[in-house]
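With one protein chain held back, the other chains of the complex are shown just where they sit.
Here the chain labels run A, B and C in written order, and each chain numbers its own residues starting at 1.
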Amino acid sequence: MIVAEELSRSYRRPRSTPFGPRPQVRALHEVSFEVVAGQRFGVVGESGSGKSTLVRLLAGLDSPSSGAVRFDGQLVSGRRQRDLDFLRSRLQVVFQDPMGSLDPRMRVADIIAEPLVAQRIPGRAERVAEVLAAVGLPASAADRYPHQFSGGQRQRICLARALAPRPQVLIADEPVSALDVSVRAQVLNLLSDLVDRYSLTLVFVSHDLSVVRHVCDTVAVLKSGQLVELGAVEQVYRRPRHPYTRQLVRAVPTLRGALAGITAADLTP
Amino acid sequence: MRSLVLGGALVGLIVLAALLSFLWTPYDPTLVDAALRLRGVDWAHWLGTDRFGRDVASQLMVGARTTLYVGLVAVGVAALVGTPLGLLAASGPRWLGELVARVNDLVLAFPALLLAIMLGAGFGASTGTAMIAIGVATVPSFARVARAAAMQVLTTEYVLAARSAGRRPLAISVRHVLPNVAGLLIVQSSVSFGIAVLAEAALSFLGLGTQPPTPSWGRMLQESQELLAVQPRLVVVPGVAIALAVLGFSLLGDGLRDRLDPRLKGVGDAGR
Amino acid sequence: MLAVDRLGVRAGELDLVTEVSFTVSAGERVGLIGESGSGKSLTATALLGLLPEELTASGSVRVAGVEHELVGAPERLLTKLRGSRLAMVFQEPMTALNPAMRVIDQVAEAREVHHPGRDRVLVEADALRLLEQVRLPEVATLARAYPHQLSGGQRQRVLLAMALANDPDVLVCDEPTTALDVTVQAQLLELILAGVAERGAALLFITHDLAVVATVCERVLVMYGGRVVEAGPVREVLTEPRHHYTRGLLDASDLESTDEHGRLHAIPGTVPAAGEFPSGCVFRTRCGRADEQCADLPPWTGVPDHGHACWHPVGGDS
Partner (left out) sequence: MIVLRRAVILLVTTAVASLVVFALLAVLPGDPAQVALGVNATPELLAKARHEFGTDRPLPVQYADWLGGLLSGDLGRSYVTGEPIAPRLLDRFEVTLWLVGTAMVIAALVAVPLGAFAAVRHRRTSGVLVSAASQLGAAVPGFLAGILLVEVFAVHLRLLPSGGWTPPNADFGAFLRGLVLPALSLGLVQAAVLTRYVRSAVLDVLRADYLRTARAKGLGPVRALVRHGLRNAAVPVVTVLGLQLATLLVGAVIIERVFVVPGLGSLLLDAVGTRDLVVVQDVVMLLVVAVLLVNFLVDVLYAVLDPKLRRA
């Protein structure tokens, strides 16, 4: 479904001398993997790992410095925005900050309808009502503005918008990290339900390995722009091969672990 | 809230006086009558007459018209030129943003007064040269505010979401950027209007703006400057009018800022 | 060491924190757990008397060895206590340091404030030693750096060094690791624990993360809607909670236990905005066990440091 081939992306920083070259920052370096249809593919990485860059590249919102992204055999990378219509209707993204990803000046109905308007898909009003119901929001939500909702509800609105054009692939970029624990479980349940119900292929990006473990079947571990480990999520979690993955698994405090006597000193390498 | 009401009331009062002056003024503001020179305040002349015997209240009303006219055209020109420039600088390629910033720096080095002097030296000073000078000098404020605000909007996740929904850049500018920077531009308009009123008064005071016989607050002040000791009213009346107008627009700007977009508070502060 | 009694924080007519009572002894590590709007950060800020102007505190905060009540105490007294007896580490490492001042000067200042007249060379040496203690890497170079040249974890180390500068009796940490990566979090937790252990200081650790509290603390207070709903030893509260909110929170954060459909145990509804919690039991709008009785404020069962406030506690009345 999605193939990343030797993906690299570097950014130029503003030059530090008036005439010298601009220093480069490598955000992603030769990352390759494949996401097959129906897979729940997790990407785990800490800050600076390049996971946000990866999301942008996969969604065709940015172009790689080298390498390629293919969606269902078609090249995504390096294309002009207007040639990506095939991607826009079939792949949708949910972002991290549910407040920041909703235009404060638009009504919920218009927000959800935006992909439909952009892609000239008819039957907007019915579809908006359908997806609102699917994400568990009342029909009356359509006429309200984002600031009138709580964090969890806003993330539902984001999910509704992503579902509106009936995509096959959903990319979720840290969808629950801005949410309270008591709300996080709801949104994770909803996400799982939706993926099942609409047979979506899911790419789930997170800094939290335990969330990825709950949601995904496969996981890729990124560190400093490089893919250090890739495999079945249970395999990676229980028998990490790369030292960094081992460190990552070890560093996550867990309730069970703590009650079993694991101290802070045990979390560090 | 208080700023909004007070500012709105002051601005409303001036607009009302200006509009009314089209239909009616107590006297012809340009009518010179030696017999009526320097009359004090009475029922016939609410604010007295000046040294040419012209009715001060009538001049003040028509002067409001000049003030608003100059402000409107100047701010209009500045907004219409500056806003698209700023938006373009924010959404276009880097070099374009850099170019706009440099042109801004250049225009900033030519304050309204210098432009008015240069234009006046060539074409002869008039309301027109004053308007153009003030307008051009105000362009950078709008370009800056529009650019800063648009850059902020363009980095938001909702713009990213719109792109991934398949929106084209133009649609994003119209549907997302413009509505979200509009509030700030309205605030900037009000603030710039106040500055334009001040600039117009200064230019007229120097004889570089509106020419006689058209009444203008700045010139009313200049003409009666030396009469301050004898007839302080003649200086105080236009002086207070100018100060209240400027105050009105700046209060209105503050009030609108709080009302329209508390989240963007501070973004436009450096524009002045 | 620290005794808090019926602490309240109000914004005008709005109660943001109500009747929070607890104690922390020397060397003890107490966790304060809560979600957004629970009032946990306000509680911490109120302890040091650093609430924003528009908020007012009521109730009582006492520190051992200080005659005076800290709530409403004169600013001069608080200034003397802050940084020496009571120290705090804040959540946002990005903004909590002065951007225009070298790191070492900021640490040195923490020393200097409470040791006026001390030789500048000695103060700098103290500061360097503190930075070494929190294991700031490449300390010789980074000490002379400005905050923006440091990573989030490094800045948080600097903040910890500042807080520990004068061997405080009480260290308050407000979500000190929330903004950090897990690998960095682990290192910082270890440093905090070592720091308080060496000094025999009392630790009040505020977080939203149950696992972190379980790792760091001996006792825990659970806050919701500006009130403490349950308190007790970590092991007891986190294995046999009495309040339904604690129960729900535990279930919701346990990503390994699911129901028969593979679904997580979620708490229904959303966390109300601060000041918009219901009267009576603050959790009743989201609680499965709520009935008419819950419209009345449930009384505290037990002692201040060990008990709960629920009409229908989990596991019945004991």
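Here is the rule we use: a residue touches a chain if its C-beta (ideal position, glycine included) is under 8 Å from a C-beta of that chain, and two chains touch if they have at least 3 such contacts.
Predicted model, so just to flag it, every value in this text is computed and none were measured.
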I'm checking contacts with the chain that's been left out. Which of B:L31, B:L72 or B:L113 qualifies? B:L113
Which of these, C:L159, C:L191, C:V220 or C:V234, touches the one chain of the complex that we don't see? C:L159
Determine which one of B:G82, B:G166, B:G194 or B:G209 touches the chain that has been left out. B:G194
Applying the definition given at the start, please give the residues of chain B touching the unseen chain. 102, 105-106, 108-111, 113-114, 117-123, 194, 198, 201-202, 205-206, 208, 218, 221, 225, 228-229, 232, 235, 239, 242-247, 250-251, 266, 269-270, 272
Which chain C residues would touch the chain omitted from the figure, given the whole complex? 48, 50, 52-54, 75-76, 79-84, 87-88, 90, 92, 95-101, 109-110, 113-114, 146, 148, 159, 162-163, 165-166
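We take it that only the chains that are shown with their structure count from here on.
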Looking at Cα centroids only, farthest away from chain C lies chain B
Between chain A and chain C, what's the gap in Å when you average each chain's C-alpha atoms? 31
Separation of chain B from chain C, taking each centre as the mean of its C-alpha atoms, in whole Å: 52
State the interface residues of chain B toward chain A in the complex, per the touch definition above. 156-158, 160-169, 171, 175-176, 179-180, 263
Parts of chain A lying in touch with chain C, wherever the complex brings them together: 46-47, 150-153, 180-186, 188-189, 192-193, 207-211, 213-214, 247-248, 250-259, 262-265, 267-268
With touch defined as at the start, can you tell me which chain C residues reach chain A in the complex? 35-36, 152, 181-187, 189-190, 192-193, 208-212, 214-216, 235, 238-239, 248-256, 262-268, 270-271, 273, 286
